[in-house]
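Every protein chain of the complex appears in place save one, which is left out.
Letters A, B and C name the chains as they come in the text, with residue numbers starting at 1 for each one.
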Amino acid sequence: MSVEAAPAPATAPTSVTMTKALNRALRDCLAEDDTVLVFGEDVGRLGGVFRVTEGLRAEFGANRVWDSPLAESGIIGTAIGMAMNGMRPVVEMQFDAYAYPAFEQIVSHVAKMRNRTKGRISLPITIRIPYAGDIGGVEHHSDSSEAYWTSTPGLTVLTPSNPADAYSLLRESIASDDPVVFMEPKSRYWMKETLSLPVTTAPMDRAQVIREGTDATLLAYGPTVRTALDSAEAGAEHGLSIEVIDLRTLSPFDDETVSASVRKTSRAAIIHEAAQFGGYGAEVAARLTERNFTYLSAPILRITGFDVPYPSPKLEEFYLPTVERVLDALESWDWEL
Amino acid sequence: MSVEAAPAPATAPTSVTMTKALNRALRDCLAEDDTVLVFGEDVGRLGGVFRVTEGLRAEFGANRVWDSPLAESGIIGTAIGMAMNGMRPVVEMQFDAYAYPAFEQIVSHVAKMRNRTKGRISLPITIRIPYAGDIGGVEHHSDSSEAYWTSTPGLTVLTPSNPADAYSLLRESIASDDPVVFMEPKSRYWMKETLSLPVTTAPMDRAQVIREGTDATLLAYGPTVRTALDSAEAGAEHGLSIEVIDLRTLSPFDDETVSASVRKTSRAAIIHEAAQFGGYGAEVAARLTERNFTYLSAPILRITGFDVPYPSPKLEEFYLPTVERVLDALESWDWEL
Amino acid sequence: MTIDVPTTGRSLPQLQPISFIGADGQPTDTPTEGLRIPSDATLIGLYRQMVLVRRFEAQVTHLTRQGRLATYPSAAGQEAAEVGATTALAPNDWLFPTYRDSAALLTRGVPVAEILAAFRGDWHCGFDPHEYHTSPAATPLATQTLHATGFAMSAKLKGEDAATLTFLGDGASSEGDTHEAFNFASVWQTPTVFVLQNNQYAISTPLREQTNATMLADRAAGYGMPGLRVDGNDVAAVFAAVSAALERGRGGDGPTLIECLTYRMESHTNSDDPTKYRDAEEVEHWTQFDPINRLEKYLRSTGALDDDGVTEIAEAAETLAETVRDAMNTEAEIDPRELFAHVYSRPRTAIVEQQQVLEAELAGAGFAAAGQA
Partner (left out) sequence: MTIDVPTTGRSLPQLQPISFIGADGQPTDTPTEGLRIPSDATLIGLYRQMVLVRRFEAQVTHLTRQGRLATYPSAAGQEAAEVGATTALAPNDWLFPTYRDSAALLTRGVPVAEILAAFRGDWHCGFDPHEYHTSPAATPLATQTLHATGFAMSAKLKGEDAATLTFLGDGASSEGDTHEAFNFASVWQTPTVFVLQNNQYAISTPLREQTNATMLADRAAGYGMPGLRVDGNDVAAVFAAVSAALERGRGGDGPTLIECLTYRMESHTNSDDPTKYRDAEEVEHWTQFDPINRLEKYLRSTGALDDDGVTEIAEAAETLAETVRDAMNTEAEIDPRELFAHVYSRPRTAIVEQQQVLEAELAGAGFAAAGQA
């Protein structure tokens, strides 16, 4: 199949939500490359329960964008077959707990096909997963499942925290020959930014320093980037100069950028919504300590959800890592200010 | 249903393999408590592909021990229903990659039912999973999936490294009101020990110091305990006094025992077969560093499989953490001997 | 070739949905597979419960629009399936409902506040499953079909005189778990009734994109299990079919699949916009099949119901609506420390430590609080 030349017209800067940025990325990919296919539960007529695929079926037709039967293993399994035949399927798992029925297909095939075949079959599949909480969702609608994917060799795991990255990273995912688990922070879906699309941000394997500081480094991704920035702001009121890094790509980890920051500040904490035990923060803390031990004046802290199942809406505020919890953690460091 | 009094007759010390110890634990539980049920793929007539359930169907009948249809989600899902009705199902996932089809049932229900119902419904299910490699298995037969389970709040995760613990921990799992993922290291199945059964070893939430030392602590579990002991022995030839801890219970983590050792030795490494990135070792390293930072004279090291899919038999020896790899890691520490 | 497989029950269900009372309130002449229409007394009870349920759904939907609940999936239009099936249960039987089945919970006797706790966001499951012989409503689709099968298997092994009933949707029928449940139940011959509410949509996805089969009940044949297609808006048919299937199950004759043809009159949940995928005419079309109207007509025609009866029931429905409003206007007391209380049966040190972190935060003892002070 040929790649149609349909360059996306640049728009004048407007206020864009993350869902709109994602929608536009899908649109531009569909327009430019006719091997791109979008399917999943309710992504067609409805445009997805979060409206990320809105209008795409109308624009590209039901042969490019369609509603599948309701079965996640079926969605991933058939996407594998399509990718083996040269397509670039972009599939949606409606909420992240609903990727679990597809776990075997993702872990045993999506992650392993390329290695299994000595690189002869690549699977350029993008698995979009809305994740994390803070939206008042009922049970199973607020899980942070990133650790399952990041601990699986063969997967690339991305998560944008803002509309510009959402656009740029999703386009990179779809263009990537390797499968990408693309995690969309639900609570940031309605975040607005003034942007002109298309936009190209930093490449997908790089973390980004989004606030500079000298006293400590806060690492965050997806929904907690906002928490980290707010904490840095609050820390400043306490006289602390805090650097904030948006990881963007969870696997691979950008050791270079993050270690440089940690060596500079000598203190770091990672913030995520998922439970702490065995969470992604464990990898971050372990590898930063291995690589920068002599530079550290305190252990890398993990400021996370508690080690309990994600609670129902009324208890979310007590579960989620807040600016307060971050500040309490900062306080635990033995500052010599 | 009543609990029959059928105390297991103690045997004279004999040489017992891990499979035999597990088999005897199942037998004794089936005899003592008629709510215990054993089912799964090929666990009846055949006695399981590893012969762990051998003879049980003949002794207890097909209403207590039986072959299910071939569907792992079905096995776990029906076990949930039985447990809701007061039974204690013990189910086998034939190889650990074959627990993945049951991932949703395990993560969304087994782990969460008790919390969901405010403790009104407990699920005393034991999920036996043969795991890890070093047995020349073809693809999907050598995975170490522990990180998926340990990062899921609500699960208890055990793994014995020797026949005595295999017996004692399996009995404790089945007696536990909480669901247990019971991981059996395939490469240790044929390990022999002279034992008289029944035997009661340390309780399931405790790690065990199995070799004392003063210079460094090696942490291991399941298949790597042997590697750790051999490494300690080899280290001794280099003049190093190495403490070895068998973790036994991966979740919860026995902070008390392990931190005490690390504070004493000031250096520690965790050895596991699973890939390093996001592996269980990350949690171990992160929490030990958090809790013992000022006692550490070096970062906690992780000596693990590489961040690649588990390879085919001919490459296993290069993938698996060996005594050599452990010794190389020890060397990386800046010894002041 | 001599291969030992059962040869019983090998047929496809009749095409015409089983129905006793037509949309016009008249008795039908549809073949009913040996089932018998319930007595007028039973039908009055079913009518009453359907009216209550409809008022309940309307009230909760209204309160959800007002923001008193986080989300709510209404079963308006599906009252016959919800009430007919649930009423057929004996107290000892167990029900395995989904998020859509609050009406069934209500019918099962679960108090309003306990049903709605999950949707208000108080706690995942608000009631005691043992008290009502009713499992927590499952949100991960189709997973509960296996729980119902396993529960029934253990009842059978224990020699209990109990069956299980589980609801599932047309969408959920596509999940692998549904297949595994049908198969396990039939191989094990468990007393399980699968009530498939085919309400024509899975959120926005219409039935014809969910299956290419003539009817979902056709699946049963592939498992050596009886399958029935029932007019899911005729509560008499649903009640009769489910009662017979439960009886079959308890008698040792294994599971049954019952497809109830019905229609979801409301949006999927309050956050859904059905205009994106179906038009008003279609919804309008289905009003003629309304389960309550037809039964009222029928019972009036037999003389079992009159204006007084209808009024009395309507008043009971208003009383229920008031109970709902009261329940939802009373805030539940939720102790944040309960976050940690129910995860394991035995305390875990690390969780106790985390609880202490939260308690310190709540006590305002932290750095942040100090800064704000």
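Note that contacts are C-beta pairs under 8 Å (C-beta built on N, C-alpha and C of every residue); 3 or more make two chains touch, one makes a residue touch a chain.
Note that the coordinates shown come from a computational prediction; the quantities given were computed from them, not determined experimentally.
S.K.: Would you list the chains present here that the left-out chain is in contact with?
M.R.: Looking at the entire complex, the absent chain's contacts are A, B, C.
S.K.: Of the residues listed, A:253, A:280, A:310 or A:333, which one is in contact with the missing chain?
M.R.: A:253
S.K.: Which is it among C:26, C:39, C:92 or C:214 that touches the chain not included here?
M.R.: C:214
S.K.: Which of B:73, B:108 or B:126 sits in contact with the chain that's absent?
M.R.: Within the whole complex, the residue contacting the unshown chain is B:73.
S.K.: Spell out the interface residues on subunit B facing the chain that's missing from view.
M.R.: 41-42, 44-47, 49, 66-74, 97-98, 100-101, 136-141, 234, 237-238, 276-277, 306-309, 311-315, 318-319, 323-325, 327-328, 330-331
S.K.: Quickly run down the residues of subunit A that touch the omitted chain.
M.R.: Contacting residues on subunit A, toward the hidden partner: 1, 37, 63, 68-69, 71, 73-74, 76-87, 89, 101, 104-105, 108-109, 112-122, 153-154, 156, 176-178, 252-253, 255-256.
S.K.: By the contact criterion defined above, which parts of subunit C meet the unshown chain? Give residue numbers in ascending order.
M.R.: Touch with the absent chain occurs at residues 1-8, 10-12, 15, 17, 23, 174-180, 183, 186-187, 189, 200, 207-216, 218-225, 231, 254, 261, 285, 289.
FYI, only the chains that are shown with their structure count from here on.
S.K.: Farthest from subunit B in C-alpha centre terms, which chain would that be?
M.R.: C
S.K.: Taking the mean of the C-alpha atoms as each chain's centre, how many Å separate subunit A from subunit B?
M.R.: Roughly 32 Å separates the two chain centres.
S.K.: Averaged over CA atoms, how far is the centre of subunit B from the centre of subunit C? Could you give it in whole Å?
M.R.: The answer is 39 Å.
S.K.: When the C-alpha atoms of subunit A and subunit C are each averaged to a single point, how far apart are the two points in Å?
M.R.: Once rounded, the distance between the two centres reads 35 Å.
S.K.: Show the residues in subunit A shared as contacts by 2 or more other chains, in ascending order.
M.R.: Residues 73, 97, 100-101, 139-140, 277, 307-309 of subunit A touch two or more partner chains.
S.K.: Pull out every residue in subunit C that's touching 2 or more other chains.
M.R.: Those would be 123-124, 140, 176-177, 338, 343, 348, 350.
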